[in-house]
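There's a structure below that I have some questions on.
Removed from the display is one protein chain of the complex; every other protein chain stays in position.
Every chain is named by a letter (A and B) in the order it is written, and numbering of its residues begins at 1.
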Amino acid sequence: MIPELGHYALALALLVAAFQSLVPLIGAARGDGALMASAAPAAQSQFILVAASFAALTYAYVTSDFTVANVAANSHSAKPLLYKVSGVWGNHEGSLLLWVLILTLFGAAVATFGANLPPALKARVLAVQGMIGLGFLAFMLFTSNPFLRLDPAPPDGRGLNPLLQDPGLAFHPPFLYLGYVGFSMAFSFAVAALIEGRVDAAWARWVRPWTLAAWGFLTVGIALGSWWAYYELGWGGFWFWDPVENASFMPWLVGTALLHSAVVVEKRDALKSWTILLAILTFGLSLLGTFLVRSGVLTSVHTFATDPERGIFILLLLIVAIGGPLLLYAMRAPALKGGGFFKPISREGAMVLNNLLLTVAAATVFLGTLYPLFLDIVGGGKISVGAPYFNSTFVPLMIPLLIAVAAGPALAWKRGDLAGVLTRLKLAFAAAALAVLIALWRNDWRDAVAALGIGLGIWVIAGSLLEWTSRIQLFRVPVGDSLRRALGLPRSFYGMSIAHAALGIVVLGITASAAWQTEVIQVVRPGTSIQVARYTLNLRDVREIRGPNYVAQQARIVVHEAGAASTAAPVTVLLPEKRRYPVEGNNTTEAAIYTTFFADLYVVLGDPDEKGGWVIRAYHNPLVPWIWGGAILMFFGGLVSLSDRRHRVGAPRRSVAGEPEIAAA
Amino acid sequence: MIRRVLLLLALLSVALAGGTAHAAVEPDEILADPMLEARARGITRQLRCLVCQNQSIDDSNAPLAKDLRRLVRERLKAGDSDEAALGYIVARYGDFVLLRPPVKSTTWLLWYGPAALLIAGAVFLLLRVRRRERAAAPAPLDEAEAKRVAALIAGEPRSPRREGAP
Partner (left out) sequence: MRLRYLIPGIVFALLGAGLVYALMTIQSGKKNPATVPSALIGKPVPEFVLPAPAGFPQGLSTADIKGRVAIVNVFASWCPPCHVEHPLLLDLAKDKSVLLVGLNWKDKDEKLAAWFKEAGNPFSHIGADRDGRVAIEWGVYGAPETYIIDRAGKIVYRLAGPLTEQLLRDEIRPLLARLKQ
């Protein structure tokens, strides 16, 4: 019964979406207040209906209702509860339902909290949201229905891939979708603005918080996926340039450009058509990602099972959803004349450089991801594009970008003094140069590229710090004054500084872990030890243990600081496992990781040899925790920015305690 | 200059090719000579595992990957250079086995595309800046106007046709 109610709710939501797509638009065109006002309750009820549908599917999973085909295919009664719930979105149909849930959630949020929005803009924004919802709901109901029944019901389900039975992975899709789908808000605002023919500071002030929230969530989603791959897949990489990873990275890159561009629209009334275009492209890349994962044109660890008509449907959806706005853009964007004139060397100029580099970076990832497909289709043979390509093309683009990250915020609006900024940043340059030298010295003057990476990371962090000290005039005015200035600085400034510094931290983490990893692969007999970096690892024994739905061989490895007596307290005890899941017939390895602030000690249990020894792979990964720590810090920076009161006030208002126009020297 | 840029790019891709990916190499595969082993690891990181999803044969524990890892080490022990060892595998499995796509006429767009896009974008933006500055700059004065400006600055009567009173 409940699944049928869920199905019915979905169908009703489709009808509401159709209403929401059409009526408010007509109202906005005619200036009819009542029709325009119908958008908000439509968006809210659409959310309630989809939420009910999602609840129904979750209920079916939690109660292991195998009469529902989707549950039978993806779940099992022996699965722990958390994974029964996360199994809801661990498959094609369920993940689409999550997608639409978040889409309608954002729509309802604008409807509820958008009291300050001009009615026509609000109506148009919600109408565009409605159209997207209409497309996806139709896609679900016609090709990917999660509520189909199975008759006769099987006695138990086919289970869930054990790799996916993991807390990190359980939360990866929701955050990812909050990001992907969150960018639909910026998209809807952009299309609404094109329809209205007007982009002003008020519009940008409205767009910025939604874009910031979506960007933050996407950052966390990508970081979670990367972290999960690192600790779960047992081969310890954290980024593989897999097509589907790339599909989430491209919207992040363009979304970052969008975020910065929107700032310029708000503050300087410039870069309007850039910002609109970026908003359309970001969501377009999200949709493209959805297409790539579910259509069968690319094979990857991530792809869902595919079906020809699904591929065609999403492709058509993509073409209409992006082609339409781009056509509108071509017609209306020329009329969006900006007011703010600026010289190339200025903060706006730095933003334009930022946009250019990020967009070319996204295009590079796009090229690398889709080139093999297109080349094969036109008969040019089959090639593969892997990490080496991206390392050679993407990484060099990041170098000028990272240099600009420290210099950009220090430049004045409209007309900046580059020489002055660079002089002010000389401390940051000195710190970076010192870091490069230290890195080179500690590695026998090899690894120049890695040292450069360290230097760039330090440059970015030091640059952010210096920007703050210069704004509060540290050491140039009494401490009390500096403190007062610090407290008076807007939260968006702190958000920016934290996020930029966090980027530097991520760069440091990626560089160090890629360049200076220590690896030890040996056959180890129980009772003997191996040496890894500053640690001694002693293999006590390997025993068999039982888990809720698996059987495992578990090794007990006692870790000491190298040189410490074996009777001293151990640093930690590591328990790597090799698991077998009988229902799915899969084997997995669970790495054991000891994380400190500066590094990870990562141990994997390999195969036994015939003589009672076991292959142990042990790694010391320096600064790897900084990658995910940095990503979370970036998200935190975004939250700090979001908490800035000016974002919660809808109407444009001149900021009273705003950032100084020209940063004091 | 180009050579140096290309060398730097190649260095970058090798430096980062390891990532933190952890090897599937078994202890009995590891060669006694550390230089040879390091070369073998570098080569196997560039070869795709054909029965895996997006892994190199260095990372993968598939049987085919193991066979190919052994083969690469055999070729190196037999005295092959890095290119020769790679070429041996490519001759049998095709370009698809290379994680770093070869630079051929069919992949020029792939390899030179990003740089071309960056340059095109930069040129486009610079032209726009140029056009805007030219539009914003006022047209230069002609002779009559220049005379009037000079007259105004000297404090003379506004119009040359008016005589008498200042």
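The rule is short, and it goes like this: contacts are C-beta pairs under 8 Å (C-beta built on N, C-alpha and C of every residue); 3 or more make two chains touch, one makes a residue touch a chain.
Computed from a prediction, not measured in an experiment: that's the story for all the values here.
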{"item": "Candidate in contact with the missing chain, chosen from A:L15, A:I319, A:A430 or A:V477", "value": "A:I319"}
{"item": "Residue of B:A38, B:L64 or B:A78 in touch with the missing chain, whole complex considered", "value": "B:L64"}
{"item": "Residue of A:F147, A:W203, A:F291 or A:F394 touching the missing chain in the full complex", "value": "A:F291"}
{"item": "Contact residue for the chain not shown (choose from A:A11, A:L82, A:L148 or A:L373)", "value": "A:L373"}
{"item": "Touch with the omitted chain, as defined above, among B:A32, B:A91 or B:A135", "value": "B:A91"}
{"item": "Absent chain, residues of subunit B that touch it", "value": "50-51, 63-64, 67-68, 71, 90-97"}
{"item": "Touch list for subunit A against the chain that is not drawn", "value": "273, 277, 280-281, 284, 291, 295-299, 308, 311-312, 315, 318-319, 322-323, 326-327, 329-331, 333-334, 373-374, 376-377, 381-382"}
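What we mean here is this: only the chains that are shown with their structure count from here on.
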{"item": "Separation of mean Cα positions, subunit B and subunit A [Å, integer]", "value": "24"}
{"item": "Interfacial residue positions of subunit A with respect to subunit B in the complex", "value": "230, 234-243, 299-301, 341, 344, 352, 356-357, 359-360, 363-364, 367-368, 371-372, 375, 380-389, 391-397, 447-450, 513-515, 517, 519, 521-523, 602, 604, 606-607, 615, 617, 619, 621, 624"}
{"item": "Residues of subunit B touching subunit A in the complex", "value": "8-27, 30, 46, 48, 53-56, 59-60, 94-102, 106-107, 109-111, 113-114, 117-118, 121-122, 125, 129, 132, 136"}
